[in-house]
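My questions all concern the structure below.
Heads up, one of the protein chains got dropped from this complex, but the rest are sitting where they should.
After this line comes chain A, so read on.
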């Protein structure tokens, strides 16, 4: 559709611009301001340049938590994207069962993060939880509160439980947009199921998969409430991710300078990875 050139359209965008400016630019500038100063009180602040950035980048606890964050995000993406596609392919397309399965699959999405944490905290406990108790009965030594590996697996499982539905629903709506004629043509050509998936369905899912991957990457990178409620980041610091480290630093210890520098680095990493992903996809488009 051709668009009309009209700069008066700015008036329509102005409310959004002002609102987001108030809630994004002012806070972001505050963070930048803190990240280059050492603040003693309202009247005494010393410009320290990149000192805080250096301190943050060299801090081992932060490096560990960053590494943990990357491993976590890639693990959940590697599970949720294929699983989401598989579920979307299995969901019925017509009739009452279609709406029922849609609603059931969407339920986990609408549960607040801390409640998801609570659900799995109860479910996984070895004394009162079905999962923890069941696994112990089967002879598997499982205890998320004491064993770092179990805690890690539980957090991944919890995220898969919580967010695979988003990928599934995105793919489901992508699949629904494929005209029947495509399938009929495939049937005439006696295409195998795999060929239908590979050459008809998967290409059509591209745009929703890009959105899904981006959303899942961004949100898994910001994960906070779920592991916080489940284990409080423990045992040790095996499930302490970036958001929690940052929150502890900013609110708990009130280290304004390092926390601000850390915030900006954190934000830049998310932006950078999203940008890299997006550019790679666009480049692949050009090659075709």
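Operating definition for what follows: contacts are C-beta pairs under 8 Å (C-beta built on N, C-alpha and C of every residue); 3 or more make two chains touch, one makes a residue touch a chain; residues count from 1.
Following the convention adopted for this analysis, contacts and distances are computed from a predicted model.
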Unshown chain, UniProt name, "Peptide/nickel transport system ATP-binding protein", "Anti-sigma factor", "Glycerol-3-phosphate ABC transporter, permease protein UgpE" or "YhfT family protein"?
-> "Glycerol-3-phosphate ABC transporter, permease protein UgpE"
Return the single residue from A:56, A:76 or A:91 that touches the missing chain.
-> A:91
Check the options A:36, A:170 or A:230 and report the residue that touches the missing chain.
-> A:170
Spell out the interface residues on chain A facing the chain that's missing from view.
-> 1, 3-10, 12-13, 15-17, 19-20, 22-24, 26-28, 30-31, 34, 86-87, 89-93, 99, 101-115, 118-120, 122-123, 127-131, 133, 161, 165, 169-170, 172-174, 176-177, 180, 183, 204, 207-208, 211, 218, 221-222, 224-225, 242-243, 246-247, 250-251, 256, 259-260, 263-264, 266-267, 270-271, 274
